[in-house]
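One structure is given here, and the rest of the page talks about it.
All protein chains but one are shown in place.
Then we have chain A:
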Amino acid sequence: MKIRVVLAAATAGALALGLAACGGDEEPSTGPVSLRMTVWSSNEAHLKLFNEIADAYKAKNPRVTEVKFDPIPFESYTTTLTTQIAGGNGPDLAWLLENSAPDFVNSGALVPLDDTLGKAEGYDAADLSPSATSLWKADGKLFAYPFSTSPFGVFVNTDMVKAAGQQTPAELIAANQWTWEKAVAVAAASSAKNGKAGLVVRDFDYKNWDNLSTVWTGWGAQAWTADGKGCGFDQQPMVDAMTFLHNAIFTGKALPGPGTTADFFAGEAAMTITQISRASLLKDAKFGWDLVPLPTGPKGEYAVIGQAGLGALKKGKNADVAADFLAFFTNPANSAKLAAYFPPPRTSLLTAETLAKTNPLLKPEQLQQVVIDGISTGVVKPSHTGQAEIAQAVRAALDPLWKPDADVKTVLGGVCSAINPLLAK
């Protein structure tokens, strides 16, 4: 009997503690402040730069005794971040992927930044490109700073392409023939000649389908309408784009099929579509390479952008200090430093000369064509409120497409059937 009472009391106490941890706003601390920021990069050069900026901030703000950068693996980044928040161990600041932007921005999880940025000395918020910030705004307020606005381009192993007797993409661009038809033809020929993969849509792996927006945007296709309510997968532009892609994979053998991996940066593919920030992987490349814009689609030239935002979490113990650090971290001087790795949203820094200083591996014309032109005209990868659930539904419904005998139109109709209820939420 006594044991039963003790157990009941312990359980009730723990429940009460659990609930207390779930809610309750705390007064802002006035003592020493320690900030933690989650990032998905564990690159030593990145972390060194972040720590330099943090040291400068601490020197100006003695109350802030520590700024800790906490790398979380990219593959599980958003899930881990959400779990930390659920466990009452959320960071003060966090990098956010574009596909989770609507969830974080619209939920009220982030501190509105306009006032803090407006008060920050020399910040010049008007310098931020409106096209780069639009995804991170709600009700006219900015909730995260898009610290990396990185267009997708095509990295080319010119040695492989030349060995296959093909014109390089640079030559095709010069001849105004850099189209998707030509791109897959070069990829297929390279693959056949070299015994390596042709064109790899990096990180797609027949699961992360949003990376295919780097292809289908050339056909004018979109995953859903601008208001997020209408499914775009069963529309003709998407059917045409996916039919082209399906043929390129299963008939032309221009792309490695499902269940086959090939790393361009390890010399296993002739071309890859990825963001320019991957150029650092080519520092010690043993092959000739080039970076060119995405091929022209039936709808003409286009660009696709991947974004990452930096936000201060409202639930943090020192949300005001976190927002202040964010303003310092992203001021013009520090943005120029960060531009070494992350294309900035600041119009004043988006010049080939500025970017060339911090991206020595890329030529000024590559930076102009792929980065600057891409940012000014590009569309951001698909993002939607409840993106994770939609992404999973699309992934499962798209799986039947990745077979040689797939009926593209039927499969894409099935995708819309699967996600229409989620888009309507």
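One rule holds in what follows: a contact is a pair of C-beta atoms (placed from the backbone, for glycine too) under 8 Å apart; a residue touches a chain by one contact, two chains touch by 3 or more; residues count from 1.
Assume contacts and distances are computed from a predicted model.
The UniProt record for the undisplayed chain lists the protein name "Sugar ABC transporter permease", from the options "Response regulator transcription factor", "Sodium:solute symporter", "Sugar ABC transporter permease" or "Cytochrome c oxidase subunit 1".
The chain omitted from view is touched by exactly one of A:83, A:236 or A:377, namely A:83.
Between the chain not shown and the residues A:127, A:159 or A:399, the one that touches is A:399.
Contact with the omitted chain, checked across A:130, A:257 or A:288, is made by A:257. Seen from chain A, the chain kept out of the figure touches residues 7, 10-11, 14-15, 18-19, 22-23, 79, 82-83, 85-86, 103-104, 107-109, 206-207, 257-261, 314-315, 386, 388-389, 392, 395-397, 399-400, 402.
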